[in-house]
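Notes follow once the structure below has been shown.
Every protein chain except one is present and positioned as in the full complex.
Each chain carries a letter (A and B) given by its place in the written order, and its residues are counted from 1.
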Amino acid sequence: MAEPRFASPIPAAVEDFGAVQLVDESTRLKWRIWDNLFAVELGRAGRFDSSLAFSVSPGEWIVLGDRPDGGEVVDITHVRAAMRLTGPGARALLERVCALDLSDAMTPDLAAARTLVAGVATELVRDDVEGEPSYLLLMSRSFAQSVHERLVAVAQRS
Amino acid sequence: MLLIVCPHCGPRNSDEFAFGGEASSRPGADASPDTWRSYLYDRANVAGWQTEQWFHVAGCRRFLNIERNTITNEIRRVRDASEGHD
Partner (left out) sequence: MSARLPPQPVEVIDRAQPLDFLWNGRWYSGLAGDTIASALAAAGVRVFSRSFKYHRPRGILTAGFHDPNLFVQVADEPNVRAGHRLLTPGADVAPQNAWPSLRVDARSANQLFGRFLSPGFYYKTFMRPRALRPLYQQTLRRFSSGGSIDPHTPTVHREKRFAHPDVLVAGGGPAGMAAAITAARAGAKVMLVEEEHGLGGHLVYGPGSSALDELRENVDAEPGIEVLTNSVVTGRYDHNWVAVVQRGATHHEESLVKARAKTLVVAAGTIERPYVFEGNDLPGVMLSTAVRRLINLWAVAPGTRAVVATANESGDAAAADLARAGIEIAEVVDMRRADRGVVRARGRAGLQAVELSDGRTINADLLVTAVGWTTPTSLLNMAGDRPVYEPRAARFLPAALPDDVMAAGGIVGDGTVEELVAHGAAIGIEAAHRARGRKSDWQRSTPRAVEPEPGGFAPEPVPHLPPADHVELFLGPTDGFVDFSEDVRAKDLESSAAEGYDSIELNKRYTTATMGPIQGKLEVVNAVAVHARATNQSIAEIGTTTWRPPYAPITLGALAGDDEDPVRRSPLSAWHETHGASPIVAGQWIRPDHYGDPAAEVRNTRENVGIIDVSPLGKIDLRGRDVARLLEFVYTNRWARLAVGRVRYGLMCAEDGVVLDDGVTARLGDQHYYMTTTSSGAGRVWNWLDEWLQTRFRSWEVRMTAVTDGYAAINVAGPKSRELLGRLVADIDLEPDQFGYMHARTGTVAVVESCIVLRIGFTGELSFEVHVPAGFGLHMWEALLEAGSHLGVAPFGLEAQRIMRLEKGHFVVGQDTDGLTRGHAAGMGWAIKQEKADFVGKPELAWEAENGPERRLVALQTIDPLLVPPEASQIVQGDRTRGRITSSRLSPTLGRSVCLGQVEAELAIPGTTVTIRLPSGDIAPAEVMEHHAHFDIDGERLRG
């Protein structure tokens, strides 16, 4: 039998609108843990080798990357889809569909929050790439296509 | 659109929350029928300060107890429900 192929819910791997790129990162491994293995505070994210860990709710963490070591670990790779918005226009695009205050004072690099994006509860992590604003969005897989379509439509009109 | 300052998430629009009504305590299973009926169906419906339960469903997913003035919508205290209510 053929090796199973992971199918992303997001229809396009990359969408480039110039001021903002929208990249599918759904294939990244994702984990949920209840121990602060990475010493990351609530509302914050941390980068560790190939992993990113963040917390948006007291007493729980989400880790992207290798399976964390220790404590209870639940694999949520397939539960969440992930996409990344990068570029000078990323914040303006998000402000069209998200009420969160994304200013540098309220949402600096490595800030993490769960909030509504395009009407869907979404974990939002500001994870700047080489000084360029970048937002990683994780949402329930079933909503991912709908959110992606909305972001693409808004980006195309902007 | 109310602004609720969640102790875990900071200021957020109320459309991220689910309203749970007046905060109340569940009686024990052996409580009298009257106590049970009162818990299930009676509400004080105060005009003024009220402690009520909200659920930050699109945020931290924590249940909160909020003191809100039902006339002015002023909010003076927001606590995680695990801290109990008085």
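By our rule, a residue touches a chain if its C-beta (ideal position, glycine included) is under 8 Å from a C-beta of that chain, and two chains touch if they have at least 3 such contacts.
Please read these numbers as outputs of a predicted model, since none were measured by experiment.
When the omitted chain is restored, the residue from A:Val23, A:Leu37 or A:Val79 that touches it is A:Val79. Of A:Pro4, A:Gly18, A:Gly70 or A:Gly131, it is A:Pro4 that touches the chain left out of the display.
Across the interface with the omitted chain, chain A contributes residues 1-9, 26-27, 32, 34, 41-44, 72, 74-80, 95-96, 98-99, 101, 103-108, 111-113, 118-120, 140-143, 145-147, 150, 153-154, 157. By the touch criterion stated above, the residues of chain B touching the omitted chain are 1-3, 5, 7-11, 13, 18, 20, 26, 28-29, 31, 33, 36, 39-41, 53, 55, 57, 61-63, 72-73, 80-82.
One rule holds in what follows: only the chains that are shown with their structure count from here on.
Centroids built from CA atoms put chain B at 30 Å from chain A.
On the chain B side of its complex with chain A, the touching residues are 8-13, 15-16, 57-62, 80. Those residues of chain A that touch chain B in the shared complex are 42-43, 56-58, 99-101, 106, 113-116, 121.
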